[in-house]
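Have a look at the structure that comes next, please.
Omission of a single protein chain aside, the complex is shown with its protein chains in their original locations.
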Amino acid sequence: MPQFSGLSAVLLNCSLVHDPAKSHTRRLLSRVAGIMATEGVAVELIHMLDHRIGFGMVKDTTTLGDDVDDWPAIHGRIMNADILVIGTPIWLGVKSSVATLAIERLYAYSSDTNASGQYLYYGKAGGCVVTGNEDGVKACAMEILYALSHIGYTIPPQADCGWIGGIGPGPSYGDPVEGSDVPMGYDSEFTNKNATIMSWNLMHLARSLKDLGGFPVGGNVAATWKESTNAADQDPDRF
Amino acid sequence: MPQFSGLSAVLLNCSLVHDPAKSHTRRLLSRVAGIMATEGVAVELIHMLDHRIGFGMVKDTTTLGDDVDDWPAIHGRIMNADILVIGTPIWLGVKSSVATLAIERLYAYSSDTNASGQYLYYGKAGGCVVTGNEDGVKACAMEILYALSHIGYTIPPQADCGWIGGIGPGPSYGDPVEGSDVPMGYDSEFTNKNATIMSWNLMHLARSLKDLGGFPVGGNVAATWKESTNAADQDPDRF
Amino acid sequence: MPQFSGLSAVLLNCSLVHDPAKSHTRRLLSRVAGIMATEGVAVELIHMLDHRIGFGMVKDTTTLGDDVDDWPAIHGRIMNADILVIGTPIWLGVKSSVATLAIERLYAYSSDTNASGQYLYYGKAGGCVVTGNEDGVKACAMEILYALSHIGYTIPPQADCGWIGGIGPGPSYGDPVEGSDVPMGYDSEFTNKNATIMSWNLMHLARSLKDLGGFPVGGNVAATWKESTNAADQDPDRF
Partner (left out) sequence: MPQFSGLSAVLLNCSLVHDPAKSHTRRLLSRVAGIMATEGVAVELIHMLDHRIGFGMVKDTTTLGDDVDDWPAIHGRIMNADILVIGTPIWLGVKSSVATLAIERLYAYSSDTNASGQYLYYGKAGGCVVTGNEDGVKACAMEILYALSHIGYTIPPQADCGWIGGIGPGPSYGDPVEGSDVPMGYDSEFTNKNATIMSWNLMHLARSLKDLGGFPVGGNVAATWKESTNAADQDPDRF
């Protein structure tokens, strides 16, 4: 049986571009998805702006009066997956409003727990894909990976990949290049290497966590953490 | 045999306070260390400012003309440990210069590889501890955890903990509280819970990675990534 | 004539709360607005979620197919004002999706120029107000003030103010406090001082810029920067 069969991944494209076909971020996400699919992972790429997703720190914004909220369905698909990759463009050096919205809506469930009593997202692996034309891959990755870690995802080594062009405005990932049949960035060894390593590390980690039956339990259950060796009982001057 | 015996951890205190006894960050680090030591982990807390550590993106700054550089010895201890926790105070909302220096010096080795050909820090678990009197725990954690992830550490869920007081200047972690025999912050349920969960998650993850013989190999070796299913061969428009 | 008469300010509340009456961030924005109004400034507070504002790096998202886009009208009010204050709640340590959206939509006009040929927002003063219950005032302020500066606003000293409670979940700004008739945070000397200083500094700066007839022209006009003493002609090894 292939090493990674039985795993599943959701890739969330948080582009500001309404038409998925025109999203640059989708193209790099697609390559990550391609690696995973080839290795036996069931992959789903969701274009956030194909959906109506409400603002608010709640699970379902129809409870706030919105007519429609597609988030609960998307969240269900994220919960069914072992891996989550958030893809974002860079604007003014930071992640998009849509990526921020996705993270807020993930966070709205963070007081829920899984069957072991750990926070809901324990036992899953998280990463991110960033594209822009100038600057900010790491700044976006810092915020996204931190948010995923904070709500319960485990983050493998080198869990981000991205592409930007040289300083200043210019073409974006996948734009045509005059005099070349290779679109912009498609042959970037750095981007391809990082996308490859990230994809494999997410699969390895998800495999390991699944084989372990989830993130190990003990000391990390909100309801019972005091019963394990805990911080409150440690001498702050012992070391 | 205890679950976590055989594991080791280095906690790096990047306080700006010269005398370790007066460092507030050390106190919270000490509690994290106490949990790990109680659970059988060999723990070492290193106070950066007890050492002379040079500036420069090199492994040893005596090669740049410094008389002394204590970093190579510290780095050796970090390499021998399964877990690294970086502790930092917050100044102006961000991590300290000493924490930034520690990360730069870790990064100077990042082109080295381990026995499997992966980046040097693969197979280890990383976390952080942050204290201040006002604001900035998450901003510090974002930068530190990202840096650790980027160079090869795996980051477990909820890998940061911290303490700050209310908005504005005020007492720091462990300062005396008038009319109470509990120093400031020692009874913060939130801080104690997060410190506990972080400590356990680092131990669980380090245990799992050690039992696996390191982070799984495949697709994540710099010299051979092209031989695995890789990004360069994936259709950017498949998904 | 009062010192600040003739000035105007827009305060943009980027809360995730749909009902303005329930927004904690509005309460601190209201105090900033109160100072300005008392000093003769024409103040307008806009609650972003009272409006339908589209996603996209365009001036008007109806051009992308949206039925409605209230942003162009809001942008017109921002352009008429001398001062812009962005108010945001903190979620997971960073500014809200709504604040990120507001900045993206401001940025979509950034290639426009004013009558002097400078970028559109030159000659205006910018600041921010941040509230949360735990941590992240400075991280939000960094991103917001940078964005405003980058697109042309001038940033006075201490251009941010905020309120958060102690570490961990808890009441928000203006929530009732048991056994007290002062709602949470209303008597925070630190928050009140910073809100006061920020408000006055924005008014002073806006007054000065208005009296100067805008930000001084020379070397900062996109179309003619090369005609002034410019970087391309300077010896990179002179200093």
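As written, the chain order gives the labels A, B and C, with residue 1 at the start of each chain.
The criterion applied here is as follows: a contact is a pair of C-beta atoms (placed from the backbone, for glycine too) under 8 Å apart; a residue touches a chain by one contact, two chains touch by 3 or more.
Everything numeric in this text was worked out from a predicted model, so none of it was measured.
Novice: Hey, which of B:Gly6, B:Pro20, B:Gly56 or B:Pro171 is the one touching the hidden chain?
Specialist: Per the contact definition at the top, the residue touching the missing chain is B:Gly56.
Novice: Considering the whole complex, which of A:Gly162, A:Gly219 or A:Pro236 touches the chain not shown?
Specialist: Only one of A:Gly162, A:Gly219 or A:Pro236 touches the chain omitted from view, namely A:Gly162.
Novice: Per the definition of touch given earlier, which of B:Leu12, B:Ile103 or B:Cys128 contacts the omitted chain?
Specialist: B:Ile103
Novice: In the full complex, which bits of subunit C touch the chain not displayed? Write them out.
Specialist: These residues of subunit C touch the chain that is not shown: 3, 11, 26-35, 37-39, 43, 45, 118-119, 121-122, 138, 141-143, 145-146, 149-161, 174, 183, 186-187, 189, 191-193, 195-197, 199-201, 203-205, 207-208, 212, 215-216, 218-220, 222, 225-226, 228-239.
Novice: Take the complete complex as the reference. Which residues in subunit B touch the chain that isn't displayed?
Specialist: Within subunit B, the residues touching the omitted chain are 16-18, 49, 55-57, 64-65, 91-98, 100-101, 103-104, 107, 143, 146-147, 150-151.
Novice: I need the residue numbers on subunit A that touch the omitted chain, in ascending order.
Specialist: Interface residues of subunit A facing the absent chain: 92-94, 135-139, 141-142, 162-169, 185, 188-191.
Note that only the chains that are shown with their structure count from here on.
Novice: Going by CA means, which chain is nearest the middle of everything shown?
Specialist: That would be A.
Novice: Centroid of subunit A to centroid of subunit C, CA atoms only: how many Å?
Specialist: That pair's centroid distance is 29 Å.
Novice: How big is the gap, in whole Å, between where the Cα atoms of subunit B centre and where those of subunit C centre?
Specialist: Using C-alpha averages as centres, the distance is 35 Å.
Novice: From the mean C-alpha coordinate of subunit A to that of subunit B, what's the distance rounded to whole Å?
Specialist: 22
Novice: Among the residues of subunit B, pick out those that touch two or more other chains and give their numbers.
Specialist: 138, 142, 189, 191
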